[in-house]
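One structure is given here, and the rest of the page talks about it.
The complex appears here minus one protein chain, its other protein chains still in place.
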Amino acid sequence: MNRGSLLALLIGAMTVGLVIIGTIWPVHTAQAMAGTGYSFNGSSGPQSAVTNLLAQVGSRDWNAAYGRLANRSEFSEADFIRDLNGGYPSLRTYATLADFSIQPLHILDNEGNFRVNLRWSSVVGVFQESRDLRVTKENGQWEVVWPIVAEQRVPPQVIPVNYLRWDVIYRGAGDDWAAQNVESPHVRIIDMRPIDRGNGVSILGEILNEDTVPAFVTVKSTLIGKNNQLLGTEDSFDKISHILLPKQVSPFRIDFPNVALSQVDSVKMQPSSSLIAASADPVIEIENQKISGAPNSSLTGELRNESGQIVNITHVIGTFYDNRGQLLWVGDSYENRALLPNLPAPFSVNVPVDIADKVATFRVVTSSYSSSTL
Amino acid sequence: MTRSCTIGVVLSLWAQWALAAGIKVPKIVQAGQAISINTEGNGEGHLYIVGPGGALEKTVQIGTEVLIEPDEISNAGRYTVFLITSTSTEASDFDVVSSPEVSSLSFLARPSRLPVSLRDGIGGVAFVFDTYHNLVLQSHSVHFQLTLPNTAPEIRTVESHLGVAWVQMDSSAHAGNASFEATVGKGTSLRILEQVPADACQLRMSARPVGGRLHVQTEPLRDCTGNLVADGTIVTFTEIYDGNRSTVDAPLKNGIAQADIPANKGAVITVAAGEVLGNQLRWNGGQ
Partner (left out) sequence: MQLAMVFLALLWLVTNVVADSVAQPVVQVEVPQSFGPRPLEDQTKDAVVRDYLKCWNRMSQALEENNAAALDTAFTGIAKEKLEGVVSQQQKANITASYRDRSHHITFVFYSSEGLSIQVVDDAEYDVELSDHGKMQATHHVKARYVAVLTPTEVSWKVRMFQADANVGDSATAKK
């Protein structure tokens, strides 16, 4: 038997073995999520009550989850769903509960407290949520008291929206060759700095739309090594505000894992821009921005949507500078709830601890995604 | 024996001469006209017309006139006619030229967006064609007209050379969408060029309390030639208060940007548009 066949056989055997182990001794959250549940006569213990509830939330069995709540008379099932799922389409609406952990705080004969950490998986990554849950024992059964968070609602009204909008007319199949498309917007990288971060290199920078029309921008970067060898090519991906209105500046960050700055001889930057239909709405004010130091160094503040349009997903990008105005870091976060007109919502962008101490000034920008069909 | 050989040779030569063919073609034919080719001799032969503009083959009776219909050969260019019989091959060239009447044109106008008051900033190139989409190589007057709303049009007339006419014009001092048109004969083509104002010359804002917040607003933002700065240009208002900062990026509309920010007594408010900094205000609670 040759080496290839032997390797294939070994991998196959290991796979089968792991499947058997996972079936016989499953991880408890996976078991709960798979719906095998815990067998209980009612809920057999306080922690089981919490686990079962979260398992039902994870599988979106709202009716069953709501039925387990001790305080369900205080709010409707729809309120419960809105609390977890978001009342308006947002990241939360399409997120799945990837994992949860339960930490008992204290347990007595008839009541207990647990801290649960929920990890939601969304298209832009994972966001976490912590809740403190109280459990009570009624008629021999443990039930969870759900700490409902009433989502803010915008009262029905008409809000005139008259911000500028751009539409683009492109050349069509019937157009003569000389009818060229309108030129792409002129954009320019106004700042760039490569830094060593952990086990990789990050390229930090800022890009300006110096044109009078909106631009869809991306930035690609190529690292060239000392012997002219190509170390890697990466894109800014979502660490940039892609739609730039005239004279707007966006930070960007391009990450190269497993590369050391000492290997890099030169960096080639390729900004690209294209025309896009865009709206100057919504205008989002970023209030009370402040940076806090260790241990949980972060940039916090509040977002206020000054327009009439509901923003389904808000992306917050922070740029951090030292006292010489040099770029230190670009960090970002996504808000998992919709941003409603004129209702402030908090945000937080993590800042690496070693960088937070050096930050002298910072700038925050937002980009937003709104869709009635989201 | 010798006599019969001689007679045979003479007869054969005569036969060849008798069967030898000749062609007469007009040197120049206009596209869209029929082509008349005269053949001389007798017998049957094949007529071929080939060129980068077209190709055809006909079996013809030598000694008759061959008529090529206008739609068989309409592309302008150099053609070679071959008349081939069993004993001879004749060839001749002719040219098909474009019809003198211009039917359409291709108009390149660049750039699609440029600053005001730019000398020779606008370039226009027109390619002139006839009905069969042949480049009209004869000279024609091409009119280029640049018009901004509420301004008199600027017109230039240029003679085309080998089917091409070009012009360079200055952008006007007024911002706006200019229509740039090229016209020759029946051909006309329109392009839209955007003349954009320059960066803001001076940036000033004011603030007033509205419902517990502060409404900040800029004066109409103009460039140094008096044009309103392009709508949609982002103006950033920044409020610094007690170590905290609030910012809002507001777009210009009709030259004015406005936003509502928290009304914090003692806050310092600044405004910027691109690289242009405006005035600074200190809000003292109603002052």
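Should a chain be cited, it is by its letter among A and B, assigned in written order, with residues numbered from 1 in that chain.
As a working rule, a contact is a pair of C-beta atoms (placed from the backbone, for glycine too) under 8 Å apart; a residue touches a chain by one contact, two chains touch by 3 or more.
As the structure is a computational prediction, the values presented were derived from the model and not from experiment.
Within the whole complex, touches from the chain that is not shown fall on A, B.
Note on the undisplayed chain: of the listed residues B:34, B:67, B:91 or B:277, the one touching it is B:91.
From the options B:37, B:76 or B:234, the residue with contact to the unseen chain in the full assembly is B:76. Annotation: of B:56, B:173, B:210 or B:224, B:56 touches the absent chain (contact as defined above). Where chain B meets the omitted chain, the residues involved are 27-28, 46, 48, 50-57, 75-78, 80, 82, 84, 89-93, 95, 97, 108, 110-111, 123, 125, 127, 133-135, 137, 161-164, 166, 168. The chain not displayed touches chain A at residues 177, 180.
In this text, only the chains that are shown with their structure count from here on.
By the touch criterion given at the top, residues 106-108, 110-113, 125, 127, 189, 191, 194, 196-197, 230-234, 243-251, 253, 259-262, 273-274 of chain B touch chain A in their complex. Contact residues on chain A toward chain B in their complex (touch as defined above): 162-164, 166, 176-183, 208, 210-214, 245-248, 280, 283-290, 301, 306, 363-365.
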